Every structure is written in structure tokens, then in C-alpha cells.
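Below you will find the structure I want to go over with you.
The complex appears here minus one protein chain, its other protein chains still in place.
For clarity, chains are labelled A, B, C, D and E in written order, and residue numbers in each chain start from 1.
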Amino acid sequence: MPKINFSNPAQFLGMETPYEASKVVVFGAPFDGTTSNKAGTKFAANAMRLESEGLETYSPLLDLDLEAALVYDAGNIELSYGVTTRVMSELEAATSRLLADGKIPLMIGGEHLVSYPVVKAIAKLHPDVHIIHLDAHTDLRDEFGGSPLSHATVLKRIWDLLGDGRIFQFGIRSGTKAEFDFARQAGHTYLEAFRLQTVGHVLEQLSGKKVYVTIDLDVLDPSMMSGTGTPEAGGITYRELESFFLLLRDAHVDIVGADVVELSPGHDPSGVSTATACKVLREMALILNNNEMMSTPSK
Amino acid sequence: MPKINFSNPAQFLGMETPYEASKVVVFGAPFDGTTSNKAGTKFAANAMRLESEGLETYSPLLDLDLEAALVYDAGNIELSYGVTTRVMSELEAATSRLLADGKIPLMIGGEHLVSYPVVKAIAKLHPDVHIIHLDAHTDLRDEFGGSPLSHATVLKRIWDLLGDGRIFQFGIRSGTKAEFDFARQAGHTYLEAFRLQTVGHVLEQLSGKKVYVTIDLDVLDPSMMSGTGTPEAGGITYRELESFFLLLRDAHVDIVGADVVELSPGHDPSGVSTATACKVLREMALILNNNEMMSTPSK
Amino acid sequence: MPKINFSNPAQFLGMETPYEASKVVVFGAPFDGTTSNKAGTKFAANAMRLESEGLETYSPLLDLDLEAALVYDAGNIELSYGVTTRVMSELEAATSRLLADGKIPLMIGGEHLVSYPVVKAIAKLHPDVHIIHLDAHTDLRDEFGGSPLSHATVLKRIWDLLGDGRIFQFGIRSGTKAEFDFARQAGHTYLEAFRLQTVGHVLEQLSGKKVYVTIDLDVLDPSMMSGTGTPEAGGITYRELESFFLLLRDAHVDIVGADVVELSPGHDPSGVSTATACKVLREMALILNNNEMMSTPSK
Amino acid sequence: MPKINFSNPAQFLGMETPYEASKVVVFGAPFDGTTSNKAGTKFAANAMRLESEGLETYSPLLDLDLEAALVYDAGNIELSYGVTTRVMSELEAATSRLLADGKIPLMIGGEHLVSYPVVKAIAKLHPDVHIIHLDAHTDLRDEFGGSPLSHATVLKRIWDLLGDGRIFQFGIRSGTKAEFDFARQAGHTYLEAFRLQTVGHVLEQLSGKKVYVTIDLDVLDPSMMSGTGTPEAGGITYRELESFFLLLRDAHVDIVGADVVELSPGHDPSGVSTATACKVLREMALILNNNEMMSTPSK
Amino acid sequence: MPKINFSNPAQFLGMETPYEASKVVVFGAPFDGTTSNKAGTKFAANAMRLESEGLETYSPLLDLDLEAALVYDAGNIELSYGVTTRVMSELEAATSRLLADGKIPLMIGGEHLVSYPVVKAIAKLHPDVHIIHLDAHTDLRDEFGGSPLSHATVLKRIWDLLGDGRIFQFGIRSGTKAEFDFARQAGHTYLEAFRLQTVGHVLEQLSGKKVYVTIDLDVLDPSMMSGTGTPEAGGITYRELESFFLLLRDAHVDIVGADVVELSPGHDPSGVSTATACKVLREMALILNNNEMMSTPSK
Partner (left out) sequence: MPKINFSNPAQFLGMETPYEASKVVVFGAPFDGTTSNKAGTKFAANAMRLESEGLETYSPLLDLDLEAALVYDAGNIELSYGVTTRVMSELEAATSRLLADGKIPLMIGGEHLVSYPVVKAIAKLHPDVHIIHLDAHTDLRDEFGGSPLSHATVLKRIWDLLGDGRIFQFGIRSGTKAEFDFARQAGHTYLEAFRLQTVGHVLEQLSGKKVYVTIDLDVLDPSMMSGTGTPEAGGITYRELESFFLLLRDAHVDIVGADVVELSPGHDPSGVSTATACKVLREMALILNNNEMMSTPSK
């Protein structure tokens, strides 16, 4: 390489800590093979990396700076996207490897199904993991389009894995009556519809426990997140999400991983959805890094 | 027809009750001939039918399900769109026929002028009908672009028909000074500017009365409804509209018809406006069906 | 149903001949599950039906009119889109049923993989069928993204079925070196790169034979067909396609089926791609109907 | 006004000759009230004025420069757009006034119907006027959408006015069978379908005669003119239009007026259609000015 | 000019008071030469003029009407946009000239850097001027992209000019840590992050003082202002901006100028951002006119 200053569009802004020194490892899972409505989430991670140039590394909300955080963006995982079961194995294996290296995984989807193999790998290491799930949709179907592995079944598959009392759903405003009954009447999951007003209370309850956070970006109102496959009016505002970030930063839980999924950049030609997704990823990376820093001695 | 499963894109999702058995009949009025600004509302009904595939039939907000409702989507009415007065007659005749068959009409616009012939037909059957009007604009001009029949004059034409004390306007935030003076100073209509905080009070006042509900989708803030001809900043949020839906579901009024107008799908390339319009239509169909079910014995 | 004139957006303009009386049956195959690049072809058939309202039924090029043709648009086939192998079975079964009823199938994709089950059904009835293939891409890979069933392998799968000397490819301008070598050096298929100047000669050669025509719309230059997943510059012009239509109308072959695939309507916000796809479908429907009419006595 | 240099976006680039000194007067007719498909041509003239800043005044094709031409852009005519018959009168009156002042009118549409009142005014002054008509559509219907005044009937209305042997149509590729029969079999108009290869021959035939030129921009292929309401594949290329411009510049006809209609700027978000329409207008303005200059002494 | 009614797209709706009689002069500054992210603000002023046709002159919020206000839209200032320092001089000179004529300047950007020369001219006349700054970004960098003159440094340059205690920043939610430290820790400016809840209090403090108001439209949440170069989630709502307008209308300050900057119309294809910017400009013009009217006697 010549001694010219070249910039590398391969990495999200401010996530250049070398792998070995990093605490949090960001990676993309460019898969949208089961998407029933408008596809395109496979392009999210790369679109976010490019768009991240318009972002600052400093978060005035959290008063934390990526420049001072140990975060590494490893790029996208190469997937056999034509065979869903193989994709599941590839994502589980990659996550297990990161965990073996002592890293906290922070995945960029892809469609929501990609959360399943990551949680599977994490649950092997932390069988007592709890799930904080922000979404517009219940994702509790048992099968969809003829298949048990789908963006619309992912939380049901995770429930198969973890059982009752482990899944906490917020912002939910769409699903079949059967899905809502499964959650609410049978009590298999904790479900706050439409908002996330009880998330502070839940985080207190989970104090001291392992937590995985999965953010389906369509939990946000489509007015600010039109770049997603199945927009649902009546979502949470970004300010409500900011409250969540502050609560999560200050919670006494042990965050063992997280993901930000379902950005479909092409469906929002204004670019606002991608810019917003970048900001969500920055805040989550800062929170994970901060959480890991604080909890490291006690591990 | 062969015994293959073909799906029919002709009908809005979940509105397949046969005409004879139906209580609520949905139809499209693809007319935008007087639109002064950006046109395209003539495409709304068909765009919504296609987009409705991304929606669930169940409304967690209302806890009602289209699967259990007696709603039939009849398609679009064929209109002589080149001659506005003839379009008025065609829409009035179609509505009268639906009323004669004991159906509750739920129209998808088209521009707002299409509400006029529908109200005209309804007022013949129910001369005491009251109008609940959600809109960004007063629509109280006496003529526009040289014509008395216009999207900008529709409420004035309805006032010609019904007179003082019958029209209740909410969310209004645009109009000439003369229009606001007509409503407010002369008291010809009830007008709440900018919000719909008094709608609950108004619905109580109208208890026991016949009510027609006309929703110009531009009452919503353009942040969530950019797909409309004349977007006006400072509109109501979808959550405020949800409060309206809950109040309307529980109100002791007799809803004799409704419409959802002014979606211009092409002006929102993200598709969010169309998806939101679908949700508004679903909630209105559920409310009309529910209202009819509850009121049927006493009729 | 009341005696109001409702129009039915469920059918492509001018394709309302009852099934029983029809010769040509159009249906949609809304599947894009293996799409590696930009997806969205699952929306093509319905988008085309709506857009067809802007088209005339008369073709001045062919001097044929849909009003006088026996074409029925049956809607979309319902697919278990989450399981590719099941989708293959469903499409093959539907095609077989149409063939059993003596209909000529004309499919609207979907991605190109949907041609495979249709050809499979046809090859059972007509084992000697030949394929006229217009495309930008060879589609001759043996597997793609880990799977043998893919839009990028569809012609290879058809070759598995039919063998050498049956496939005639035109307009091809993209593929791996190995794919071109397979076609050209091994001579497994006839391949004219970039153009379709030899199609008249080939049709003469196939005189008297059964022919299936599969048109991947990306054979057209992206200047007029930007609404497709993988646009490739340097394509054929619409006028060159018109020459093909005239040659095909006048050819002495027995056309046993056809498809028009790979329109992705959302990727061309101007709507030109969808309008053009409608015109291609109209011309193909007219040609199939005409071909069937002329050949009927001799069958 | 202060002595600051302000630029005036009100006028098309290079068309600032004072009215009194001008030979050619450009004006906009922002009307699209009868548009059956996608509307928006009412915005064309103003969009073109703004876009004209990206154009040069010099045409290398014609070797003529707007800087040296006597062209004045008068802005848009104010129209009672809600009443089509009144719009017709207003446009006819405005044109008559320009003719009375000895100006050559060059109108920017609007939909194609606006050509009718302009031709009407011109035919009063020049009863022997001939029409050169470039279009994708025949526009020879007798009524459309219930009305005799429509973009789809405009050439029929002009034929009512002028009779047989006066209308020369080029590039036509869409219409009903009846329309083509009217033109071709009855010979009411001269119609070259698909191309304009005979336009040079026709211009020679019209040598010495008065000619009005009406260019519906959808005569161009939608690959370069997607910003129009009803795009039709298989159109003429811009280079073919350039040949027309050269023939027209050199023809020995007396051009008494012209129009450029049916640009719908919002339907081409890339802006190419508007930029192309500007170039067409510039070339037409240069040709009209040149034609007038050459013919002035002999008038 | 003939006696035809031509409309002039050169001026913002309702701003046709002759220069001499006007109190408030609106002008465009079409410059975006230092934009680091997505450019296009140079097109804002003209796009707003065209879009203003969809607006009413009456503001129901302020109960003021442009028809009764003395506002003149002078068009755009011609700029040597290739040389940033020259652009600064040109804008300063133009502003000085307006001030010399006793006019209140209301500028439409362009990028935010254009505020600097305007404030410079104003500070010569009113050395005690205070700045009310609404923005998503601090704009307090000392240099950006190698240059001291940049949209990202504009408030720092104004601070160089005016010093401590003069700049009041609201809605700020993005910047480097160093910028926030400069404002907050060193106290060089007053900075309310994320909201504008303290603006009423600040306006009271500034009672009787000269005030310049600069509104970077990206202070609004990108859900309603996607047409800007660097959208930042978590912004203020339009309703919060309405509260600001009411406070400003009623404040006892002497407003000596204002600007509305950073609209990039092309990045919001729905047109909502441009429509919203028009409304902001109308409200500001009404407030400036009202403020000037009330303060005129005491001057």
C-alpha cells in the first residue's frame, strides 16, 4: 500500500478498534430469504456503513463516544442464502466463534429470522438469557408461507428454545388474534402493546440477569422508519426509543448480545431510515461497550 | 374455473363476505377531476387493495377482526370522469342502491368532492344526518377554479344541503380567512382547529343520532401521510387518530356511512401512506360493522 | 350484487373471456424467494393488472385486438412461498391442470425460476418441446447461493430436463465464463449474445415444432426496463422486440406456452417498466391466441 | 428595486426579449383537467423554467442561439381550471390576442387538449392551416370519459374544425382499432405509425403553406421521456426527433404556431424528462424564430 | 405586454408588495458550495416559490394574512458560487443595501454558511444583535474539510464576530464532543439540547433587544423534514415549532432579520419538506412584518 490516505468504506464510522482489542463486534447478516412482503434488508448493513459517514461518533444523548469505545466492525458474514437452514448454521457458528473469543456480538440484519441462530448460540453459553424484544409485530406464528423458519415465526422459535417467562415484547401493534392470545392469555411472553412504558420496570426485574436485545426497526413509527418491509402506523417515536436507550444504559443487567434488524434501505429513497438505523446502531454499540466495561471486573 | 387456488387481488383483504350477507359495503370512487394541486387520488382504492395483503385482519387496538365481520368489497364504481356533474349522479345513484339494499356504505376516494353525492343520497334517507369531518382543510369555499363543485367546496355544498349545526370539523389547519370566519364567526359549523380533543364531547352530544364520518387523510401529519395532494404540516398523529377510533367504536351514535378520501398513492414512493390508509379503512370497516351489529335489533 | 357498474381490478384489461371459453389462460406466479440481488418480482402480476388500465386492447403492431381474443386472466396462484420445492410442485400442478383443460398457459413471474415447473409440466405432455429464451443472463449455473433451484440456474435445470439442442438463447450479455463455455464451446444450447438477429432463422428451423417462449424482461435495455432486479446495460431495444413479435406471430411453430418474468415494479418509480411489461404481455397473449386459432384445426 | 443582481426564475433561460420586440411568445397552459391516467402536466411549464438553468442557450444541432433570437416567455395563462369549456375560451382568447399583436405563439402544455383552442384561434386567422402532429396516441376518439373535450379527443376536435387532408400524424403507436380505421381506412388524416420517416416528404408537400406543429412529448420513447401520463414503449428516439428539427428548420413552410405538451414532471424523479422537454422547447423556439425571420419580408 | 392574465412564478405566493412599499424583503441565496454530505440546498428558494401555490396566504395559527402584510419577494441573488469568499461578499453587500433601504431581510438558503455574511452586515448596523439559532447541529467547528468557511463552522464564525452571551441555540442533537464542550463547559453560547422548551424564557430575557433568527430546517425531526442534507433523528415536532412561532410573535424583541436554511428539495421526492419549508417561511414573514409594524412608531 502506498503512503496515501485512503478511507475504507468497509467499516461503520468509528468502529475500527482491532478485533483482538475489541469488546463489541459488529457484523452484518445480509439475509432476507423468507421475507413475505417487500424485501431488501439484505442490503442494510452495507448501506448503513456508507451512510455512517454523515454521523458523529459522539452521542450527546448518552454522553459516550465511539472514539473511546472498543468496537470492531467485522463486515458481513458470507451466507449460503439459497438454503435457509444452512444460513441458520452459518450464523450460529459465527456467533459461537465470537463468543468463544469473548466478544459481545452486535448484529445488523437482514430480516428478523437472523436473530434466531444468534440467540441459539448465546443460549448455549448463557442458558438463562432473557430477551428484550422491540417490534411492531408479534412474530409468534408457528409457521408462515409453509415454513417454520420465517421472519414471522422468529420469536416463536426462540420461545421453543427458552420457554415461558423469558421473552419481553414491547411496541407490538400487529399480529393475528391467535398470536396475541398466545402471548397474553396463555402468558407465554410478556407483551406491552403499542408502547414501551413498562420497559424500565421490566429492566429492574431483570437486574443482575443476562439479557439479549433484539430491535426490529419497524417498532418505530413509519413516519421516521419508512424503509422497512411491513410498515405499521401507530409506532413509537424516536424520543421514546431515546428513553429506552437511557434506561438500558443505566440498567443493572448483563447485556450478552444485541441486534438491529429489518432496515430495508431501498424503500426509503430519502435516506432518513438508513440514517436513523445508523444512529440506533451507534447508541446500541455505545451501550454494549459501556455495559461490558462496567461489568468486566465482576465477570 | 379449474380447482387451483387462485387469489383474487380485486378485494381488500378480509372483505370477502358475499354481498347479500354483508352489512358494510366498501367501494372505490376513482375520481380526481377537480384536484387543483397534485392529482392521483383516482388510483387510491386499487393501490389499497393490493397493499392490503401486508395487513392483518385483526385489530389489536379495537380487538375486532375482519374475519368475523360482514364486510364486502364491491370494487370501484365506473364513472364518467370527464363530466363532474355526471360523476355526482353516478355516485349518488350507487349509494342510493346500496342504502335500498340495507347496506352501510364505506367509500374509498378519490378526491374529497366524492363525499358530496354520497351524503346527498344518505340525507334523502336520513335527513337528520350529522357529519363528523376530519381534515386539514376547511373545504368551505363557495367556488374554486371557477366551479362550485370542487374538493375545496365539498363541505360548503354539504352545508347547503344540511344547514347549520350539522357539521363538526376537526384537525383543520388551512383555509382562507373567509372560510374560518364562515365557520367560527357565523357559527355555521363546529370547527376545532389543529386537533381533535373535543371529539369525545361532540360524540356524546350526538348520542342517539345518525352520523356520517368523512376522513380526509390529510388530517394526519404529512410525516405519516405524505401521499396526498396538499400536505399541511402540523397535523394530528396516528395515535390521536387511534383515540378517535376508540371513541367512535364506543359512541352511542348510529353510523350510517363513512368515507376515507384523498390518498394519492404515487406521491409517497415509500408506500407508507397507502399502508396507513389501509389501516384506517380496516379500523373504520370494523367500527361500522360493530356499530351496525349493536344497533341492528333496535332498528 | 347490486346493478351498479363496478369494475374489477382483478383482471388484466381485456382478458375477461370466461375460463371455459378461453384458449389462453394468464396467471401470476408471485414468487421471488431465490432472488439474490434486488427482490420484488412477486408484486409484478398485480401491478401489471392495475397498470393495464392505461393500455389499449388493440395492438397496431400485430393488428390484433384482445377484445376479439379468447384470453382469461385467472389471477395469481397461491404459493407456499417459504418452501421453494413446494412452490415448484404447486406451479407444476397448476400448469398440468390448465393443460388437461386444453388451455395454453401464459405465466406472469415472479423470478425466472418459476419457468422451470411450468416447462416440466409441459414437457410431460410435449416431450419434444423447444425453448425460445430471451434474457440478459445465461441462467446456466449449476447452483447458486448453495442451492440448485435458483433464478440463476433455471435454464440449466431445464437443460437437465430436455438435453442438448432444445434451448435457444437470445440477447445474452452476462454470465460467468464457465456458463458461456457450457453454451458455446460444449454446444449444449444455441446462444446469440447481445442481440436477437438470428431468431427468424431459428424459428424457421423449428417450423412445425412445439415451442415454449420464456421472456426475461431484463433482455430489454435498462433504459426502458429499469424495474428489474439485475439491470444490464447494452440490451435489446423495444423495436428489436417488436421485430421478434412479428416473426413469432408469423412463424409456423406450435406455441404451447409462454411466460414473461422478472418485472420488479417497485424499482422503477416512473412506472414505465410496468407499462412496458403490460405491452409485452398483451402482444404475447395476442400471439398465443392467434397461433392457437390457426393451429386448432390441425390439432 | 435596489441595485443588486437578482435573477428571475419566472422566465425560461434566454427568453427575455421584451414583449414588444419579440417575434415568438412562449406561454404556459397549466391545465390537466381531463387527464384519465396519471396527471401532473399542469406543473410542466414552471418546472421547465426552473430546469432551463441547466441548459445552454446555444444549440449545436441547429447552430442557432437563443441569445440572438427574439423570444419572450410571458409566464402562464391564468385559467378557470375547474370548468373545461371556460379554459378553452381563455386559451383561445389569449392566443387571438398574441396573433393580433403579430406574435408567433409557442405554448407549453398542460395536457394535449390545450392545443385545440390555440388551433381554433389560429384557424380563424389562417383557415388553411395544416397540422404536423407528433404523438404516441391517435387522439382521434369522439368522446372520452363521457366528454367530447378530452386529451384523447383533441385531434378529432381539430379535424372537426379543419376537415380532411389537413392533419399529418407521426410516431403513432397506440389507439383503438376504430381510431386507426378512421385515420387510415377513411383517410381523414395522414398517419405514419411508429416512426417519422416520411416527415421530410410531407414537409415538401406542404411547401409554401401555413403549418402548426403540435408535439406530444410521449412520441419519444419512454426510456427518455418517462415523465408523461401514458408512456408507450416503442417510441421514437431523440436522434430521430433531431432529424425532424433539422428538416423543419430547413422546410419552406410558414410556421404559424406550435406547442410542446404532456410533460408530467413529477413522474420522472430523475429530472431527465423535464431537461429533455426544455431542449425540445429551445429547439422549437429557435426554429420558429428562424422561420419567422426568413419569412418576414415576404409577409 | 398584452392584456392577458399571466401569473408570475417568480415570487412566493402573497409576497407581491412593491419593493418601495415593503417592510420585509425575502430573497434566495442559492449556494451550497461547502456542503459535505448530500447537496441540493441551492435549489430551495425556487422550489419553494413554485410549491407556494399550494399554500394559503392566511395563517390560522398566527391569525395573520400575507395579503395584509408588506412583504416583497425579490428573487435570488446572483452569486459567484465557485469562490466561497466572493459569495460571502456578495451576500453581505446585498444585505447591507436592503438594510440601507430600511428593509428587514428574510433569506431563504442555501446551506447554513449563508447566514454568516447576513449577520455580518446586520452586526455593522446593530452591533448588539443576538442570535436565536434553531438547528440539529452545533455548527461550532473551527474548520471543516480544510476550510474555516463551512456550513459546519457558521455559528463559530458568528461567535468570532459577536462573542460570548449572544448566541442561543435550540434543538441541538448532533456535534463533536469538543463542540458541545465549547458551548456548555466554556459557556460561549447558550445551548438547549434536543428541545426548545426554554425559548420562551430566553425571549423574555432578550426583551427590548435586537434579535436575528436563523432556522436550520433540520431542527425538525426528519419524519417531517427528510429533504435536508444531514437528517438527524430525534428532532422537534412541527407543533413544537408552532409554539416557538407564537412565542416569537408575542415577544417584545426587535427582530432585525431572519433566515430559513438547509432545505434540499430533491431529497424528499414526496414534496412534504418543501411544503413545510414554505409554511415556515410564511409564518416567519408574517411574524417579521407584524414585529416591524408594532415596533415602527418607537423606532
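Descriptive notes on the structure:
Convention: a residue touches a chain if its C-beta (ideal position, glycine included) is under 8 Å from a C-beta of that chain, and two chains touch if they have at least 3 such contacts.
Remember, predicted model here, so these are calculated numbers, not experimental data.
Within the full complex, the chain left out of the display contacts the shown chains A, C, D, E. When the full complex is taken into account, the listed residue touching the unshown chain is A:Ala74, out of A:Ala74, A:Ala136, A:Val253 or A:Leu288.
The chain not shown here is touched by just one of C:Asp32, C:Asp73, C:Glu232 or C:Asp259, and that residue is C:Glu232. Screening D:His151, D:His188, D:Arg249 or D:Lys279 against the full complex identifies D:Lys279 as the residue touching the chain left out. Residue D:Asp221 is the one among D:Asp32, D:Asp135 or D:Asp221 that touches the chain missing from this view.
Contact between chain A and the unshown chain involves residues 1-11, 19, 27, 43, 46-47, 49-50, 74-78, 93-94, 97-98, 101, 269.
Listed here are the chain C residues that touch the chain not shown: 37-38, 172-177, 180, 193-194, 221-224, 226-227, 230-234, 267-270. Residues of chain D in touch with the missing chain: 53-58, 60-61, 65, 221, 223-224, 238-239, 242, 269-272, 275-276, 279.
FYI, only the chains that are shown with their structure count from here on.
Chains that touch both chain C and chain E are the following: A, B, D.
Matching the C-alpha atoms of chain D with those of chain E calls for a turn of 180 degrees, to the nearest 5. Averaged C-alpha coordinates put the centre of chain A at 56 Å from the centre of chain D. Here the spacing of chain A and chain E, counted between their Cα centres, is 39 Å. Within chain B, the positions touching two or more other chains are listed as 38, 43, 221, 223-224, 267, 269-270. Chain contact topology: the protein chains form a pattern that is neither a line, a ring, a star nor a complete graph.
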